[in-house]
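Only one protein chain is missing; all other protein chains are in place.
Presenting subunit A:
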Amino acid sequence: MIRFDKVGKRFGDVTVLRELDFHVERGERVTLIGPSGSGKTTILRLLMTLERVTSGTIHVDGQCLSHMRRGDRQVPADERHLRQVRKKIGMVFQQFNLFPNMNVLRNITEAPVRALGVPREQAEEKARELLKMVDLAGKAHAHPSQLSGGQQQRVAIARALAMEPEVLLLDEVTSALDPELVSGVQNLLRDIAHQGNLTLLCVTHEMNFARDISHRVLMFDQGQIVEEGSPEQIFTEPAQQRTRDFLQAVLNA
């Protein structure tokens, strides 16, 4: 479903990713862990086309993100191509990023209506189902600023799901929340992970959560995969010293 081939990413002089190779199967749930600055967010942002690769290629469902075919040449992707590949991908951000100029319902329906051309009634019906699922059925007409962080993040999750993505990217979605709100969002994501056939790529510092939802864990350091394996293997008997150090640091935090 997702394939990185020798992906490099530089910001000016800073090389964030170098020659990164990995792939994620359809329906697979993968968690990225690693110290701050190791490039986890960058990987998700590349997938969401918020950044462009410096070198190498990324394929999602067989389609290249950065280039497209014109005749028999590969040319940089234009906006139309990008919108085509973005259809398959959704993302939930650390800071929620709900639109303050819309109420909760609009936040969820606006993109399906505008970007996918779904009729508004149909989008609203779907949105109300999603709101029920995230346990906010009563808040359809609330304004984002009237919601707690946890509620905002659940709306953001519903908003992403309304676009029916095949791949969902989660970037530390609970780390901006007050501690007592974390478990609500995590439980929701756990349910979503286990009932759907979403392909999930998740960055988190919550190791229990990672263990619960993922098939596979990738440990990153300095833009490279240091170690990968099942959650049991990574969390109970990591092979690499750097993984051990990192887990030690996180668990003692």
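We adopt the following convention: a contact is a pair of C-beta atoms (placed from the backbone, for glycine too) under 8 Å apart; a residue touches a chain by one contact, two chains touch by 3 or more; residues count from 1.
Operating definition for what follows: contacts and distances are computed from a predicted model.
Undergrad: When one chain of this assembly is omitted, its UniProt record names it as which of these: "FtsX-like permease family protein", "Nitrite/sulfite reductase", "Peptidase M42" or "Amino acid ABC transporter membrane protein 1, PAAT family"?
TA: For the chain not displayed, UniProt's protein name is "Amino acid ABC transporter membrane protein 1, PAAT family".
Undergrad: Out of A:Lys40, A:His81, A:Lys126 or A:Arg159, which residue would touch the omitted chain in the full complex?
TA: A:Arg159
Undergrad: From the listed residues A:Gly39, A:Gly56 or A:Pro144, report the one that touches the chain absent from this view.
TA: A:Pro144
Undergrad: Pick from A:Phe4, A:Phe93, A:Phe220 or A:Phe246: which residue touches the chain that isn't shown?
TA: A:Phe93
Undergrad: Using the document's contact rule, name the residues of subunit A that touch the chain not shown here.
TA: Against the left-out chain, subunit A lists 48-50, 79, 83, 86-87, 89-91, 93, 95, 97-101, 110-111, 114-116, 143-146, 159-160, 163.
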